[in-house]
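Shown here: the complex without one of its protein chains, the others still in place.
Moving on, here comes subunit A:
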Amino acid sequence: MFSSILQTLPQVLIDGLALGAIYAVVALGYTMVYGILELINFAHGEIFMTGAFVETAVLFIFQGAGWLTDMPAWLSYVLIILIAMLVTGALGVGIERVAYRPLRKAPKLILLISAFGVSFVLQDVIRFIAELKTGNYIISTPQLFDQRYQLPLSSISSWFTDASVKANTLFIFAIAIVLMIGLDIFVNRTKWGGAMRAVAQDRETASLMSINVNKVIVLTFFIGSALGGSTGVLFAQQYGTIDPYIGFILGLKAFTAAVLGGIGNIRGAMFGGIVLGVLEMFASSNLGILTGGNFGAEYKDVFAFMILIIVLIFKPEGIFGKAIKEKV
């Protein structure tokens, strides 16, 4: 039993880290907005989904203009990510302006419902556009990298079997790391990042210290949504098929990752995302072996969420979260 788990471990880690990196970057958007507004922005999963559709649209435009053949693949990839980040960032700011700002003084529950509303609207608007343009809302997107590499791990030790990795998986790691380090530096080292942390700590005092709170909130939404949109691009390239409903379940899991890491804590969200991705992949690859075939891969979410519940029972504030005393 143990040896067969070990055999697949490298492959499970590769797949799990790729999934986890996607969860982690999406989780950042949840955690940033929560940190500032104490709002669970449930529309964030749909922003991620919109990013994936923007990717496909831009890719088709590039293809139509014949630029894909002129440009190296990595350059068009980066360009597409930037465009998707701009579009989804602007979308996030728009959502904040239309659906959240007028309700900022309302009870938190109202904001939550508004977030749900936005998420349904986005799903159906995207679905409508996709069906209008292609006649079907499940869309396949062209792949920029289709290389696959074999890692001959079995030659290192007979404990392992060979693992394979897609070029796009490596790209996901690279982009996710760049985004996460960039965000960390931005929040901790820059003036605007400082303002953000100040608003998160105490909005009113921050405004008394001549911080423009509205600007900070807009900036938070822009960055959070842009991160979500960029992950949408990575996701679409990784799986090749997208539909308007991918944001729901993935958003839920990314949100869970944010809670696991301690909601409001940026490094916690990164950690939570990676952990959840690896756990999920481990469960789906090994549950059958661990339970003697009684519970198959289909129970992977049960397993991952059970671990989550256990962690939260013992550490309700999340792994990296600080227990916050009631504000007086």
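FYI, contacts are C-beta pairs under 8 Å (C-beta built on N, C-alpha and C of every residue); 3 or more make two chains touch, one makes a residue touch a chain; residues count from 1.
Assume contacts and distances are computed from a predicted model.
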Omitted chain (choose from "Leu/Ile/Val-binding protein like protein", "glycerol-3-phosphate dehydrogenase", "TonB-linked SusC/RagA family outer membrane protein" or "Phosphoribosylaminoimidazole carboxylase (NCAIR synthetase)") - UniProt protein name: "Leu/Ile/Val-binding protein like protein"
Option from A:F60, A:F186, A:Y239 or A:F305 whose C-beta touches the chain left out: A:Y239
Absent-chain contact - pick from A:A206, A:V259, A:M281 or A:L308: A:M281
Contact partner of the left-out chain, one of A:H44, A:R267 or A:K300: A:K300
Those residues of subunit A which, in the complete complex, touch the missing chain: 4, 7-8, 11-12, 15, 19, 136, 138, 140, 143, 148, 150, 161-162, 164, 166, 235, 239-243, 245-246, 249, 280-281, 283-286, 288-289, 293, 296-298, 300-301
